[in-house]
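Notes for the one structure printed next.
Every protein chain of the complex appears in place save one, which is left out.
Moving on to subunit A:
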Amino acid sequence: MSLRNHQSLRANMTGYAFISPFIVGFLAFTLIPMFISLYLSFTTYNLFTPPKWIGLGNFEKMFTGDPKYWNSIRVTFTYVLVGVPLRLIFALFVAMILNTKSRMVGTYRTMYYLPSIIGGSVAVSIMWRNIFSNDGIVNSLLSALGATPVKWFGDPNASLTMLITLSVWQFGSSMLIFLAGLKNISVEMYEASSVDGASPVRKFFSITLPLLSPIILFNLIMQTISAFMTFVPAYVISKGEGGPMDGTMLHSLYLFRQAFMFSNMGYAAAMAWVMLIMIAILTAILFLTSRYWVFYETEKGR
């Protein structure tokens, strides 16, 4: 070994030493548990007795013998497919308002971002439960307007709507990213189009949206993934039961019930892996379709 080699090794050693906490953490808390969970998905395991290998039994049960699983998939997809677009539209809308030049704009930005900081927390879900309770502010408003109050947690259709509303309300992080994107669109574009006599609507569809499309793609993917994994609000709002009539039984909540209430750890692990694959496929589809609607300023942008 030459001297130079030796020196670079020593230099590297310091590096390895510094990243070793991460490596240990990654191995101990991510990679190894993942493989164990993969193994468990082919077993029945109740935490007390050793896992018993049953091959594809869990997957078979999931796809053919468990209507509640399919219900949870249906609820989750409704939640994601309705909630995510709404949230993004709302986020973009607010971002455009906050992109104007106003003295208070800094304060507004902070205010609108707040719901996302306290994001998935239990406190927000409890607050949401109070807002939509019998004597809550939403029902008081409805009665004041002459409409009949809604049993938000009692009616199987209303409860998912309420859950989606909550997710739309937490639009802050995508809003901030949109805001950054909007700032990046050069003013000359708009000025030029104004000279050509373009209406604001035309400007939005011909300039803002195309130039923002890479950001939309990013937000879409990030929000979709996180929406699939939503757990806390459904758990808190339905008191852990996914009710009424399983109307808020998100996939993650059903998985949690299988794992920690019924001690079906193997089955829960199998559910988790199927969800992982589903998210991967959906993300791939988003990427593949993106070439038809995402526009990059540099021609070979992708």
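The definition used in the following text is that a residue touches a chain if its C-beta (ideal position, glycine included) is under 8 Å from a C-beta of that chain, and two chains touch if they have at least 3 such contacts; residues count from 1.
Criterion: contacts and distances are computed from a predicted model.
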Chain not displayed: protein name in its UniProt record ("Sugar ABC transporter substrate-binding protein", "Protocatechuate 3,4-dioxygenase alpha subunit", "Putative membrane protein" or "Protein translocase subunit SecD"): "Sugar ABC transporter substrate-binding protein"
Which of A:Trp128, A:Trp152, A:Phe178 or A:Phe228 contacts the chain that the document leaves out: A:Trp152
Contact residue for the chain not shown (choose from A:Asn12, A:Thr107 or A:Thr289): A:Asn12
Contact residue for the chain not shown (choose from A:Ser121, A:Asn134, A:Ser194 or A:Thr289): A:Asn134
Positions on subunit A contacted by the hidden chain, ascending: 1, 6, 9, 12-13, 16-17, 20-21, 23-24, 28, 44, 46-49, 68, 133-135, 151-156, 239-241, 243-246, 257, 260-264
